[in-house]
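Omission of a single protein chain aside, the complex is shown with its protein chains in their original locations.
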Amino acid sequence: MSQPIRDKARELLQTGKVNCVIGYERATDGITARPLFVYDVRDVDRLIFDRTCVHNLSRYLRDRRDKMTAIVAKPCDARAINMLLNEQQLDRQKLFIIGVVCQGVNERCWGQTDTRQQVRCQWCRQHVPPVYDFLVGEKPADEPPPAGFPDIEEFEKKSPAERRAFWEEQYRACIRCNACRHSCPGCYCQECFAENLDPAWVGIRIAPAESQIWNLVRAFHLSGRCVDCGACEQACPVNIPLMLLNRKLQKDGIKFFGFEPGLSAEAVPPFATFKKDESPGGEG
Amino acid sequence: MVTAYQPRIIGFLCNWCSYAGADLAGTSRISYPGNIRIIRVPCSARVDPLFIVKAFQYGADGVLVAGCHPGDCHYSEGNYHTRRRLALLRSFLDFTGIERERVRLEWVSASEGRRWSQVVTDFTAQVAALGPRVK
Amino acid sequence: MLFFSEKSLTAWLNHLMLDRTVLAPVRGTNDLVYFQSIASSEAVSVGSQNAALSPKDWFFPRSEAIMSFVTKDGKTQVIPATMEKDAVIFGVRPCDARAISLIDRPFRAEPVDALYQERRNRTTLVGIACVTVCQECFCTSMGSGPFDAKALDIMLTPVDSGFAVEVVTDKGKRLLEKAIVQDRELTLPKPPEVKTVPSAGVTEAMRRIFNNVYWDRVADRCIHCNICSFVCPCCYCFDVRDYKGKDKIERVRSWESCESALFTRAAGGHNPRPSKGARMRQRFAHKLLYFPDIFGELKCTGCGRCVKNCPVNIDIREIIHDVQKLARE
Partner (left out) sequence: MIDLTPDVKLFNVELDDPSERDRFDYKPGQFAFLSAYGVGEAPFGIVSLASKKDGIEFAIRKVGTVTAALHDLEPGASVGIRGPHGNSFPMESFKGKNIHIIGGGIGFAPLRPVISYILDHRDDYGDLLILNAARTPADLCFASEFETWAASPRTRVEMTVDKGDTGWQGRVALAPDVVKELRLSPQNAIAITCGPPIMIRFTLVRLKELGFADDQIVTTLEQKMKCGIGKCARCNVGGTYICQDGPVFTLAQISRFIEQF
């Protein structure tokens, strides 16, 4: 799939349609992938695409809002672009989306060849980007499996005490580097609530109580917005299963509001609207 | 002497309906448990989910959010937004081990002093039954 | 040569735990290995890989109250923090030991960081030599090596059914007083081959290309996530803020990263490093230029944690290569 991306990138740069193509290249371990910014046609042959290309590159678009940019986007990355368009964070006219058909990507493990497919990809039914200007790869013929959240359902079966114990251990592990936030396309606030000094919602102490409020509120701020791209979990240096939190919110978003973020550029996010006669989540 | 466990409850009350309702309960001398600490907010929609998580971090055992009945919001539609947010937040907190029964959203109007007392009594009993959040 | 059988090593560790805090690599949350205080030697997990975070966390903890304030009758008293028991850190790798010796340079320079100094004086480092290497490490290019014992008090080298013991310092010797070690002929394994990076002369190269557009280009993909600083064994940036408690106020110091956008932003909004490129350059310049200028040593030990953990593969080995190349051009 790399060659058509290179050809398109070359054409876009040569014709001056864009001045930068954001894609992937091989990382220094020779195995995994890393983001690549191509400004010069001489570099287009460095572009690649395969199952190691895990990053959600749409995260970089906020740094290039006013510049013509082409971006390689997997289905979940394209959903993030839609989400950002829903929230008036991007100008579609400045964007050229090279969509790639995706059958799932692997865990990012530096230097390791025998990595598994990411858990979220098992239940993904979005193999074709919901938005693109140019599509790379064959549209799959098979009916995709229905979306589901078996991982979340499994976790919900635990008792409250078990769930609490599980997360408290994760809060202890968290070193509050904020990589989850910085890897996320949805976390574009100029100043995050966690950086507010007065009141200091999240103190600087790297301790479970502060990590709890950080992790819960971070995830909740992405409710109705998280596109299931897994960037946060792939970045986390202490392997906190952040997608459990995010996917729980996705599951409830569908159940309560019938909403899945990023499927359309014209969608109204669930917290920007309401129905007068609804009872989300049921009574009690 | 054995003292029964007394839960700590934080109440976020909208200025226009529920706070007035609680006030009415007071002036009408309708009693209700004193476990609740009331924070007045301009509208139930002012209650950022962050406030609720923060209340739990500071040791609250339960959080009650009260606002105007649907259709009666002073700002037309604030409480509809609150309803959506709180529905998701309750389910989410439950997932992380903070039982959904610890968070409640109620509609209490300015004339419902008695209902306010009932809501607080019910909720206090419900939270007390769960026991302390931090064991 | 002194020899520790596995059994007598275990007995020794259990003995040390009687009156000391003993930290050792333990497999913990999410299957990662961390240095943790142990209550039994069974918990120790010394594998072929280094711990996810270095033992810097003990000397320069992720968060700690460096002092507290108690106000009585209008007078405020300052109460400095202290350490309870003496400590031993078991299973320290040479790169991490060297990292501690690098943090020593600023923290033990006058005026000394008293709490850090106390922890250093009252903690003994027991190292384990690396007989295998991680694919991301490059310690030999950074003034250390898989068998380097310089910054340790005791060095253990794995041999058949036990460890060869090298007593490096008097502190180490005292710690071994109650240990059962035998003197016997031992054949030490060969140190493993470590990949190298062209670190010689990198300080001058950094100076030369300081204003190169290169930094902005690499920073394109940097997401300033701070992981590199947090996993680094010799990064020591910190933030300080007060915590108001019921009966006292604590002044808390926590790890911070120079990659953070707010790191140098002063009250009022002025930020001397507003761009990602300038911040990323700061981190590498501190390691490869400023620190060597002040203390004469590169502030990197080649442990490879940043290489392994960076989500977007900003690889210090590649940076050093590029800097050297650009400086030659």
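By letter and in written order, the chains are A, B and C; residue numbering begins at 1 in each of them.
Simple rule for what comes next: a contact is a pair of C-beta atoms (placed from the backbone, for glycine too) under 8 Å apart; a residue touches a chain by one contact, two chains touch by 3 or more.
Just so it is clear, the structure is predicted and the values come from calculations on it, not from any experiment.
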| item | value |
| --- | --- |
| In the full complex, displayed partners of the excluded chain | A, C |
| Residue in contact with the excluded chain [from C:K190, C:H270 or C:R328] | C:H270 |
| Full-complex contact with the absent chain, from C:C130, C:L156, C:V218 or C:C258 | C:C258 |
| Omitted-chain contact residue, chosen from C:A39, C:A109 or C:A200 | C:A109 |
| Options C:D86, C:D239, C:E297 or C:D322, residue touching the unrepresented chain | C:D239 |
| For subunit C, residues in touch with the removed chain | 69, 71, 74-76, 78, 106-107, 109, 111, 113, 207, 210-211, 236-242, 244, 249, 251, 258, 263-268, 270, 272, 278, 285-286, 289-290, 293-294 |
| Hidden partner chain, residues of subunit A it touches | 197-198 |
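Everything below uses one rule, namely that only the chains that are shown with their structure count from here on.
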| item | value |
| --- | --- |
| Topology of the chain contact graph, where touching chains are joined (line, ring, star, complete, other) | line |
| Farthest-lying chain, centroid of Cα atoms versus that of subunit C | B |
| Nearest-to-centre chain - CA centroid comparison | A |
| Rounded Å distance, subunit A centre to subunit C centre (Cα mean) | 32 |
| Approximate Å spacing (C-alpha centroids) for the pair subunit A, subunit B | 34 |
| Distance from subunit C to subunit B - Cα centre to Cα centre, in angstrom | 47 |
| In the complex, subunit C residues that touch subunit A | 28-32, 52-53, 62-63, 135-136, 217, 220-221, 223-227, 229-231, 239, 241, 243, 252, 254-257, 260, 262, 276, 307-309, 311-313, 315, 317-318 |
| Of subunit B, residues touching subunit A in the complex | 49-50, 53-54, 57, 70-71, 77, 80-81, 83-85, 87-99 |
| Residue ranges of subunit A touching subunit B (in the complex, touch as defined) | 152, 155-156, 160-168, 193, 201, 209, 212-213, 216-217, 219-220, 223-224, 245, 248-249, 252-253, 256-257, 270-271, 274-276, 278, 280-281 |
